[in-house]
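Read through the structure below, which is laid out as structure tokens, and then see the notes.
Excluded from the complex is one protein chain; the other protein chains are retained at their positions.
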Amino acid sequence: MRTIILKTASNYLLPLLLLFSVFILLRGHYQPGGGFVGGLVASIAFVLHAFANGLKSTQEFLRYHPGIAIPIGLTISLLSGVLPLLSGLPFMKGSWFKDPVPVIGMVGSPLFFDIGVFFVVIGVTLTILFTISETAQE
Amino acid sequence: MELILAILIGLLYSAGIYMMLRRSMVKLLIGLILLGNGANMLIFLLGRITKGKPPVIPEDSAFFTEIYADPIPQALILTAIVISFGLQAFAITLLKQVYKVIDSDDLDDLNTTDDDI
Partner (left out) sequence: MIVAVLSGFIVAILLIFFGKYFRGKASVAFSALPLALFVYFLSMVPVVSSGNTLSSGLRWIPSLNVHLNFFADGLSLLFALLITGIGFLVFLYASNYLKGHIYIDRFFGYLSMFMGSMLGLVLSDNVLTLFIFWELTSISSFFLIGFDNDNEESRKNSLLALAITGGGGFFLLAGFILLGYVGGTLSIQEMLQLSEVIKGHQLYPWILAFVVAGAFTKSAQFPFHFWLPGAMKAPTPVSAYLHSATMVKAGIYLLARFTPVLGSHYYWNTTLLIIGAITMLYAAFHAIIRTDLKSILAYSTVSALGMLTFLIGLGTKEALIAASVFILVHALYKAALFLTAGVIDHETGIRDVTKLAGLRKVLLPVAIGGTLAALSNAGIPFTFGFLGKDLIYEATLAFEDFGIWFTAAAVITNIFLLYAGFIAGIKPFTGKLPVAYKDVHLPSAALWLPALLLGVAGLFFGVFPAVIDKSIIQPVVLAIHGSAVDIPLKIWHGFNKVLLLSIITITAGFFLFYFINPSNRYVKFIGKIDFLSPQQILSNGAYKIQHFSTWYTKTLQNGYLRLYVMVIVFFLMALLAYKLFTGVYIYIDSSQFHELTLYEVMVTGIMFIAILITVLTSSRLTAVASMGVVGYCLCLLFVFYSAPDLAMTQFTIDTLTVVLFVLVLFKLPPFISFANTAVKIRDAVIALSFGSLISIIALEVLNETVEKETSIFYGENSYALAKGKNIVNVILVDFRGMDTLVEIIVLTIAAIGVFSLLKFKISANENDHV
């Protein structure tokens, strides 16, 4: 699997795919996309990197265990659901900033919820794949 | 076209069930995935198929101006796909561990309790 071409390409592909995944995530409310797909694309980016450079170097590149993304994502999602409670609204009631942000559109609690989903999906997918490929060599 | 899709769904179901009736654990898993695909297709078909009209409101409008594909089955299936990934990952891992312990892919080696292993 470790060919020079793939190795070189993946170095450029990783940032590009990550950027793409964030793009998919943010535009999800207006165009096809969203947290699930975005997260999956980001995971694929890392998996590709791991295939090209070896699992070790991807893990070193990431520095933290990908599992850490799961609690972060869950917290973001939960917070976006809980925050409306503080202002007396029901759980998960959507609320938005008044003015739309260019490119993204309206920024509101559903977007943060989707960002949480994004992180959870990345965390889950990478945890599963990395764990399995780590132990596959045994 | 619906006729062909219906037959396709039937085939996916048949293939899934057939694979699940085999003794190999890997085949069982593949069968499960095929069955899942069949179920997703079934939901999708029964929500009626529409060509080229995604359930996305046009950019310059605040509401739909023409007919659009039913978004509910799509949301359902999207959830199902993602969840089934979790299920598959877990099942594959389980399969791997089982293989490590009993050194066999045969389901019939599993119908004994721990003590007999």
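A and B are the chain letters, set down in written order, and residue numbers restart from 1 in every chain.
Going forward, a contact is a pair of C-beta atoms (placed from the backbone, for glycine too) under 8 Å apart; a residue touches a chain by one contact, two chains touch by 3 or more.
Because the structure is a prediction, the values reported are computed rather than measured.
A.B. asks: List the neighbours, among the chains on screen, of the chain that has been left out.
C.D. replies: A, B
A.B. asks: Against the chain that's been left off, what residues of chain B make contact? List them.
C.D. replies: Chain B touches the missing chain through residues 1-24, 26-28, 30, 33-34, 37-38, 40-42, 44-59, 62-64, 68-72, 74-75, 77-79, 81-90, 92-97, 99, 101, 105-108, 110-112, 114, 117.
A.B. asks: Spell out, residue by residue, where the missing chain touches chain A.
C.D. replies: 24, 28-37, 40-41, 43-44, 47, 67, 70, 73-74, 77-78, 81, 91-92, 94, 96, 105-106, 108, 110-111, 113-114, 116-117, 120-121, 123-125, 127-129, 131-136
Going forward, only the chains that are shown with their structure count from here on.
A.B. asks: With chain centres taken as the means of their Cα atoms, state the distance from chain A to chain B in Å.
C.D. replies: 23
A.B. asks: Sort out for me which residues of chain A touch chain B in the complex.
C.D. replies: Touch list, chain A to chain B: 30-32, 36, 121, 124-125, 128, 131-132, 135.
A.B. asks: How about chain B: which of its residues touch chain A in the complex?
C.D. replies: 54, 56, 59, 78, 82, 85-86, 89, 92-93, 96
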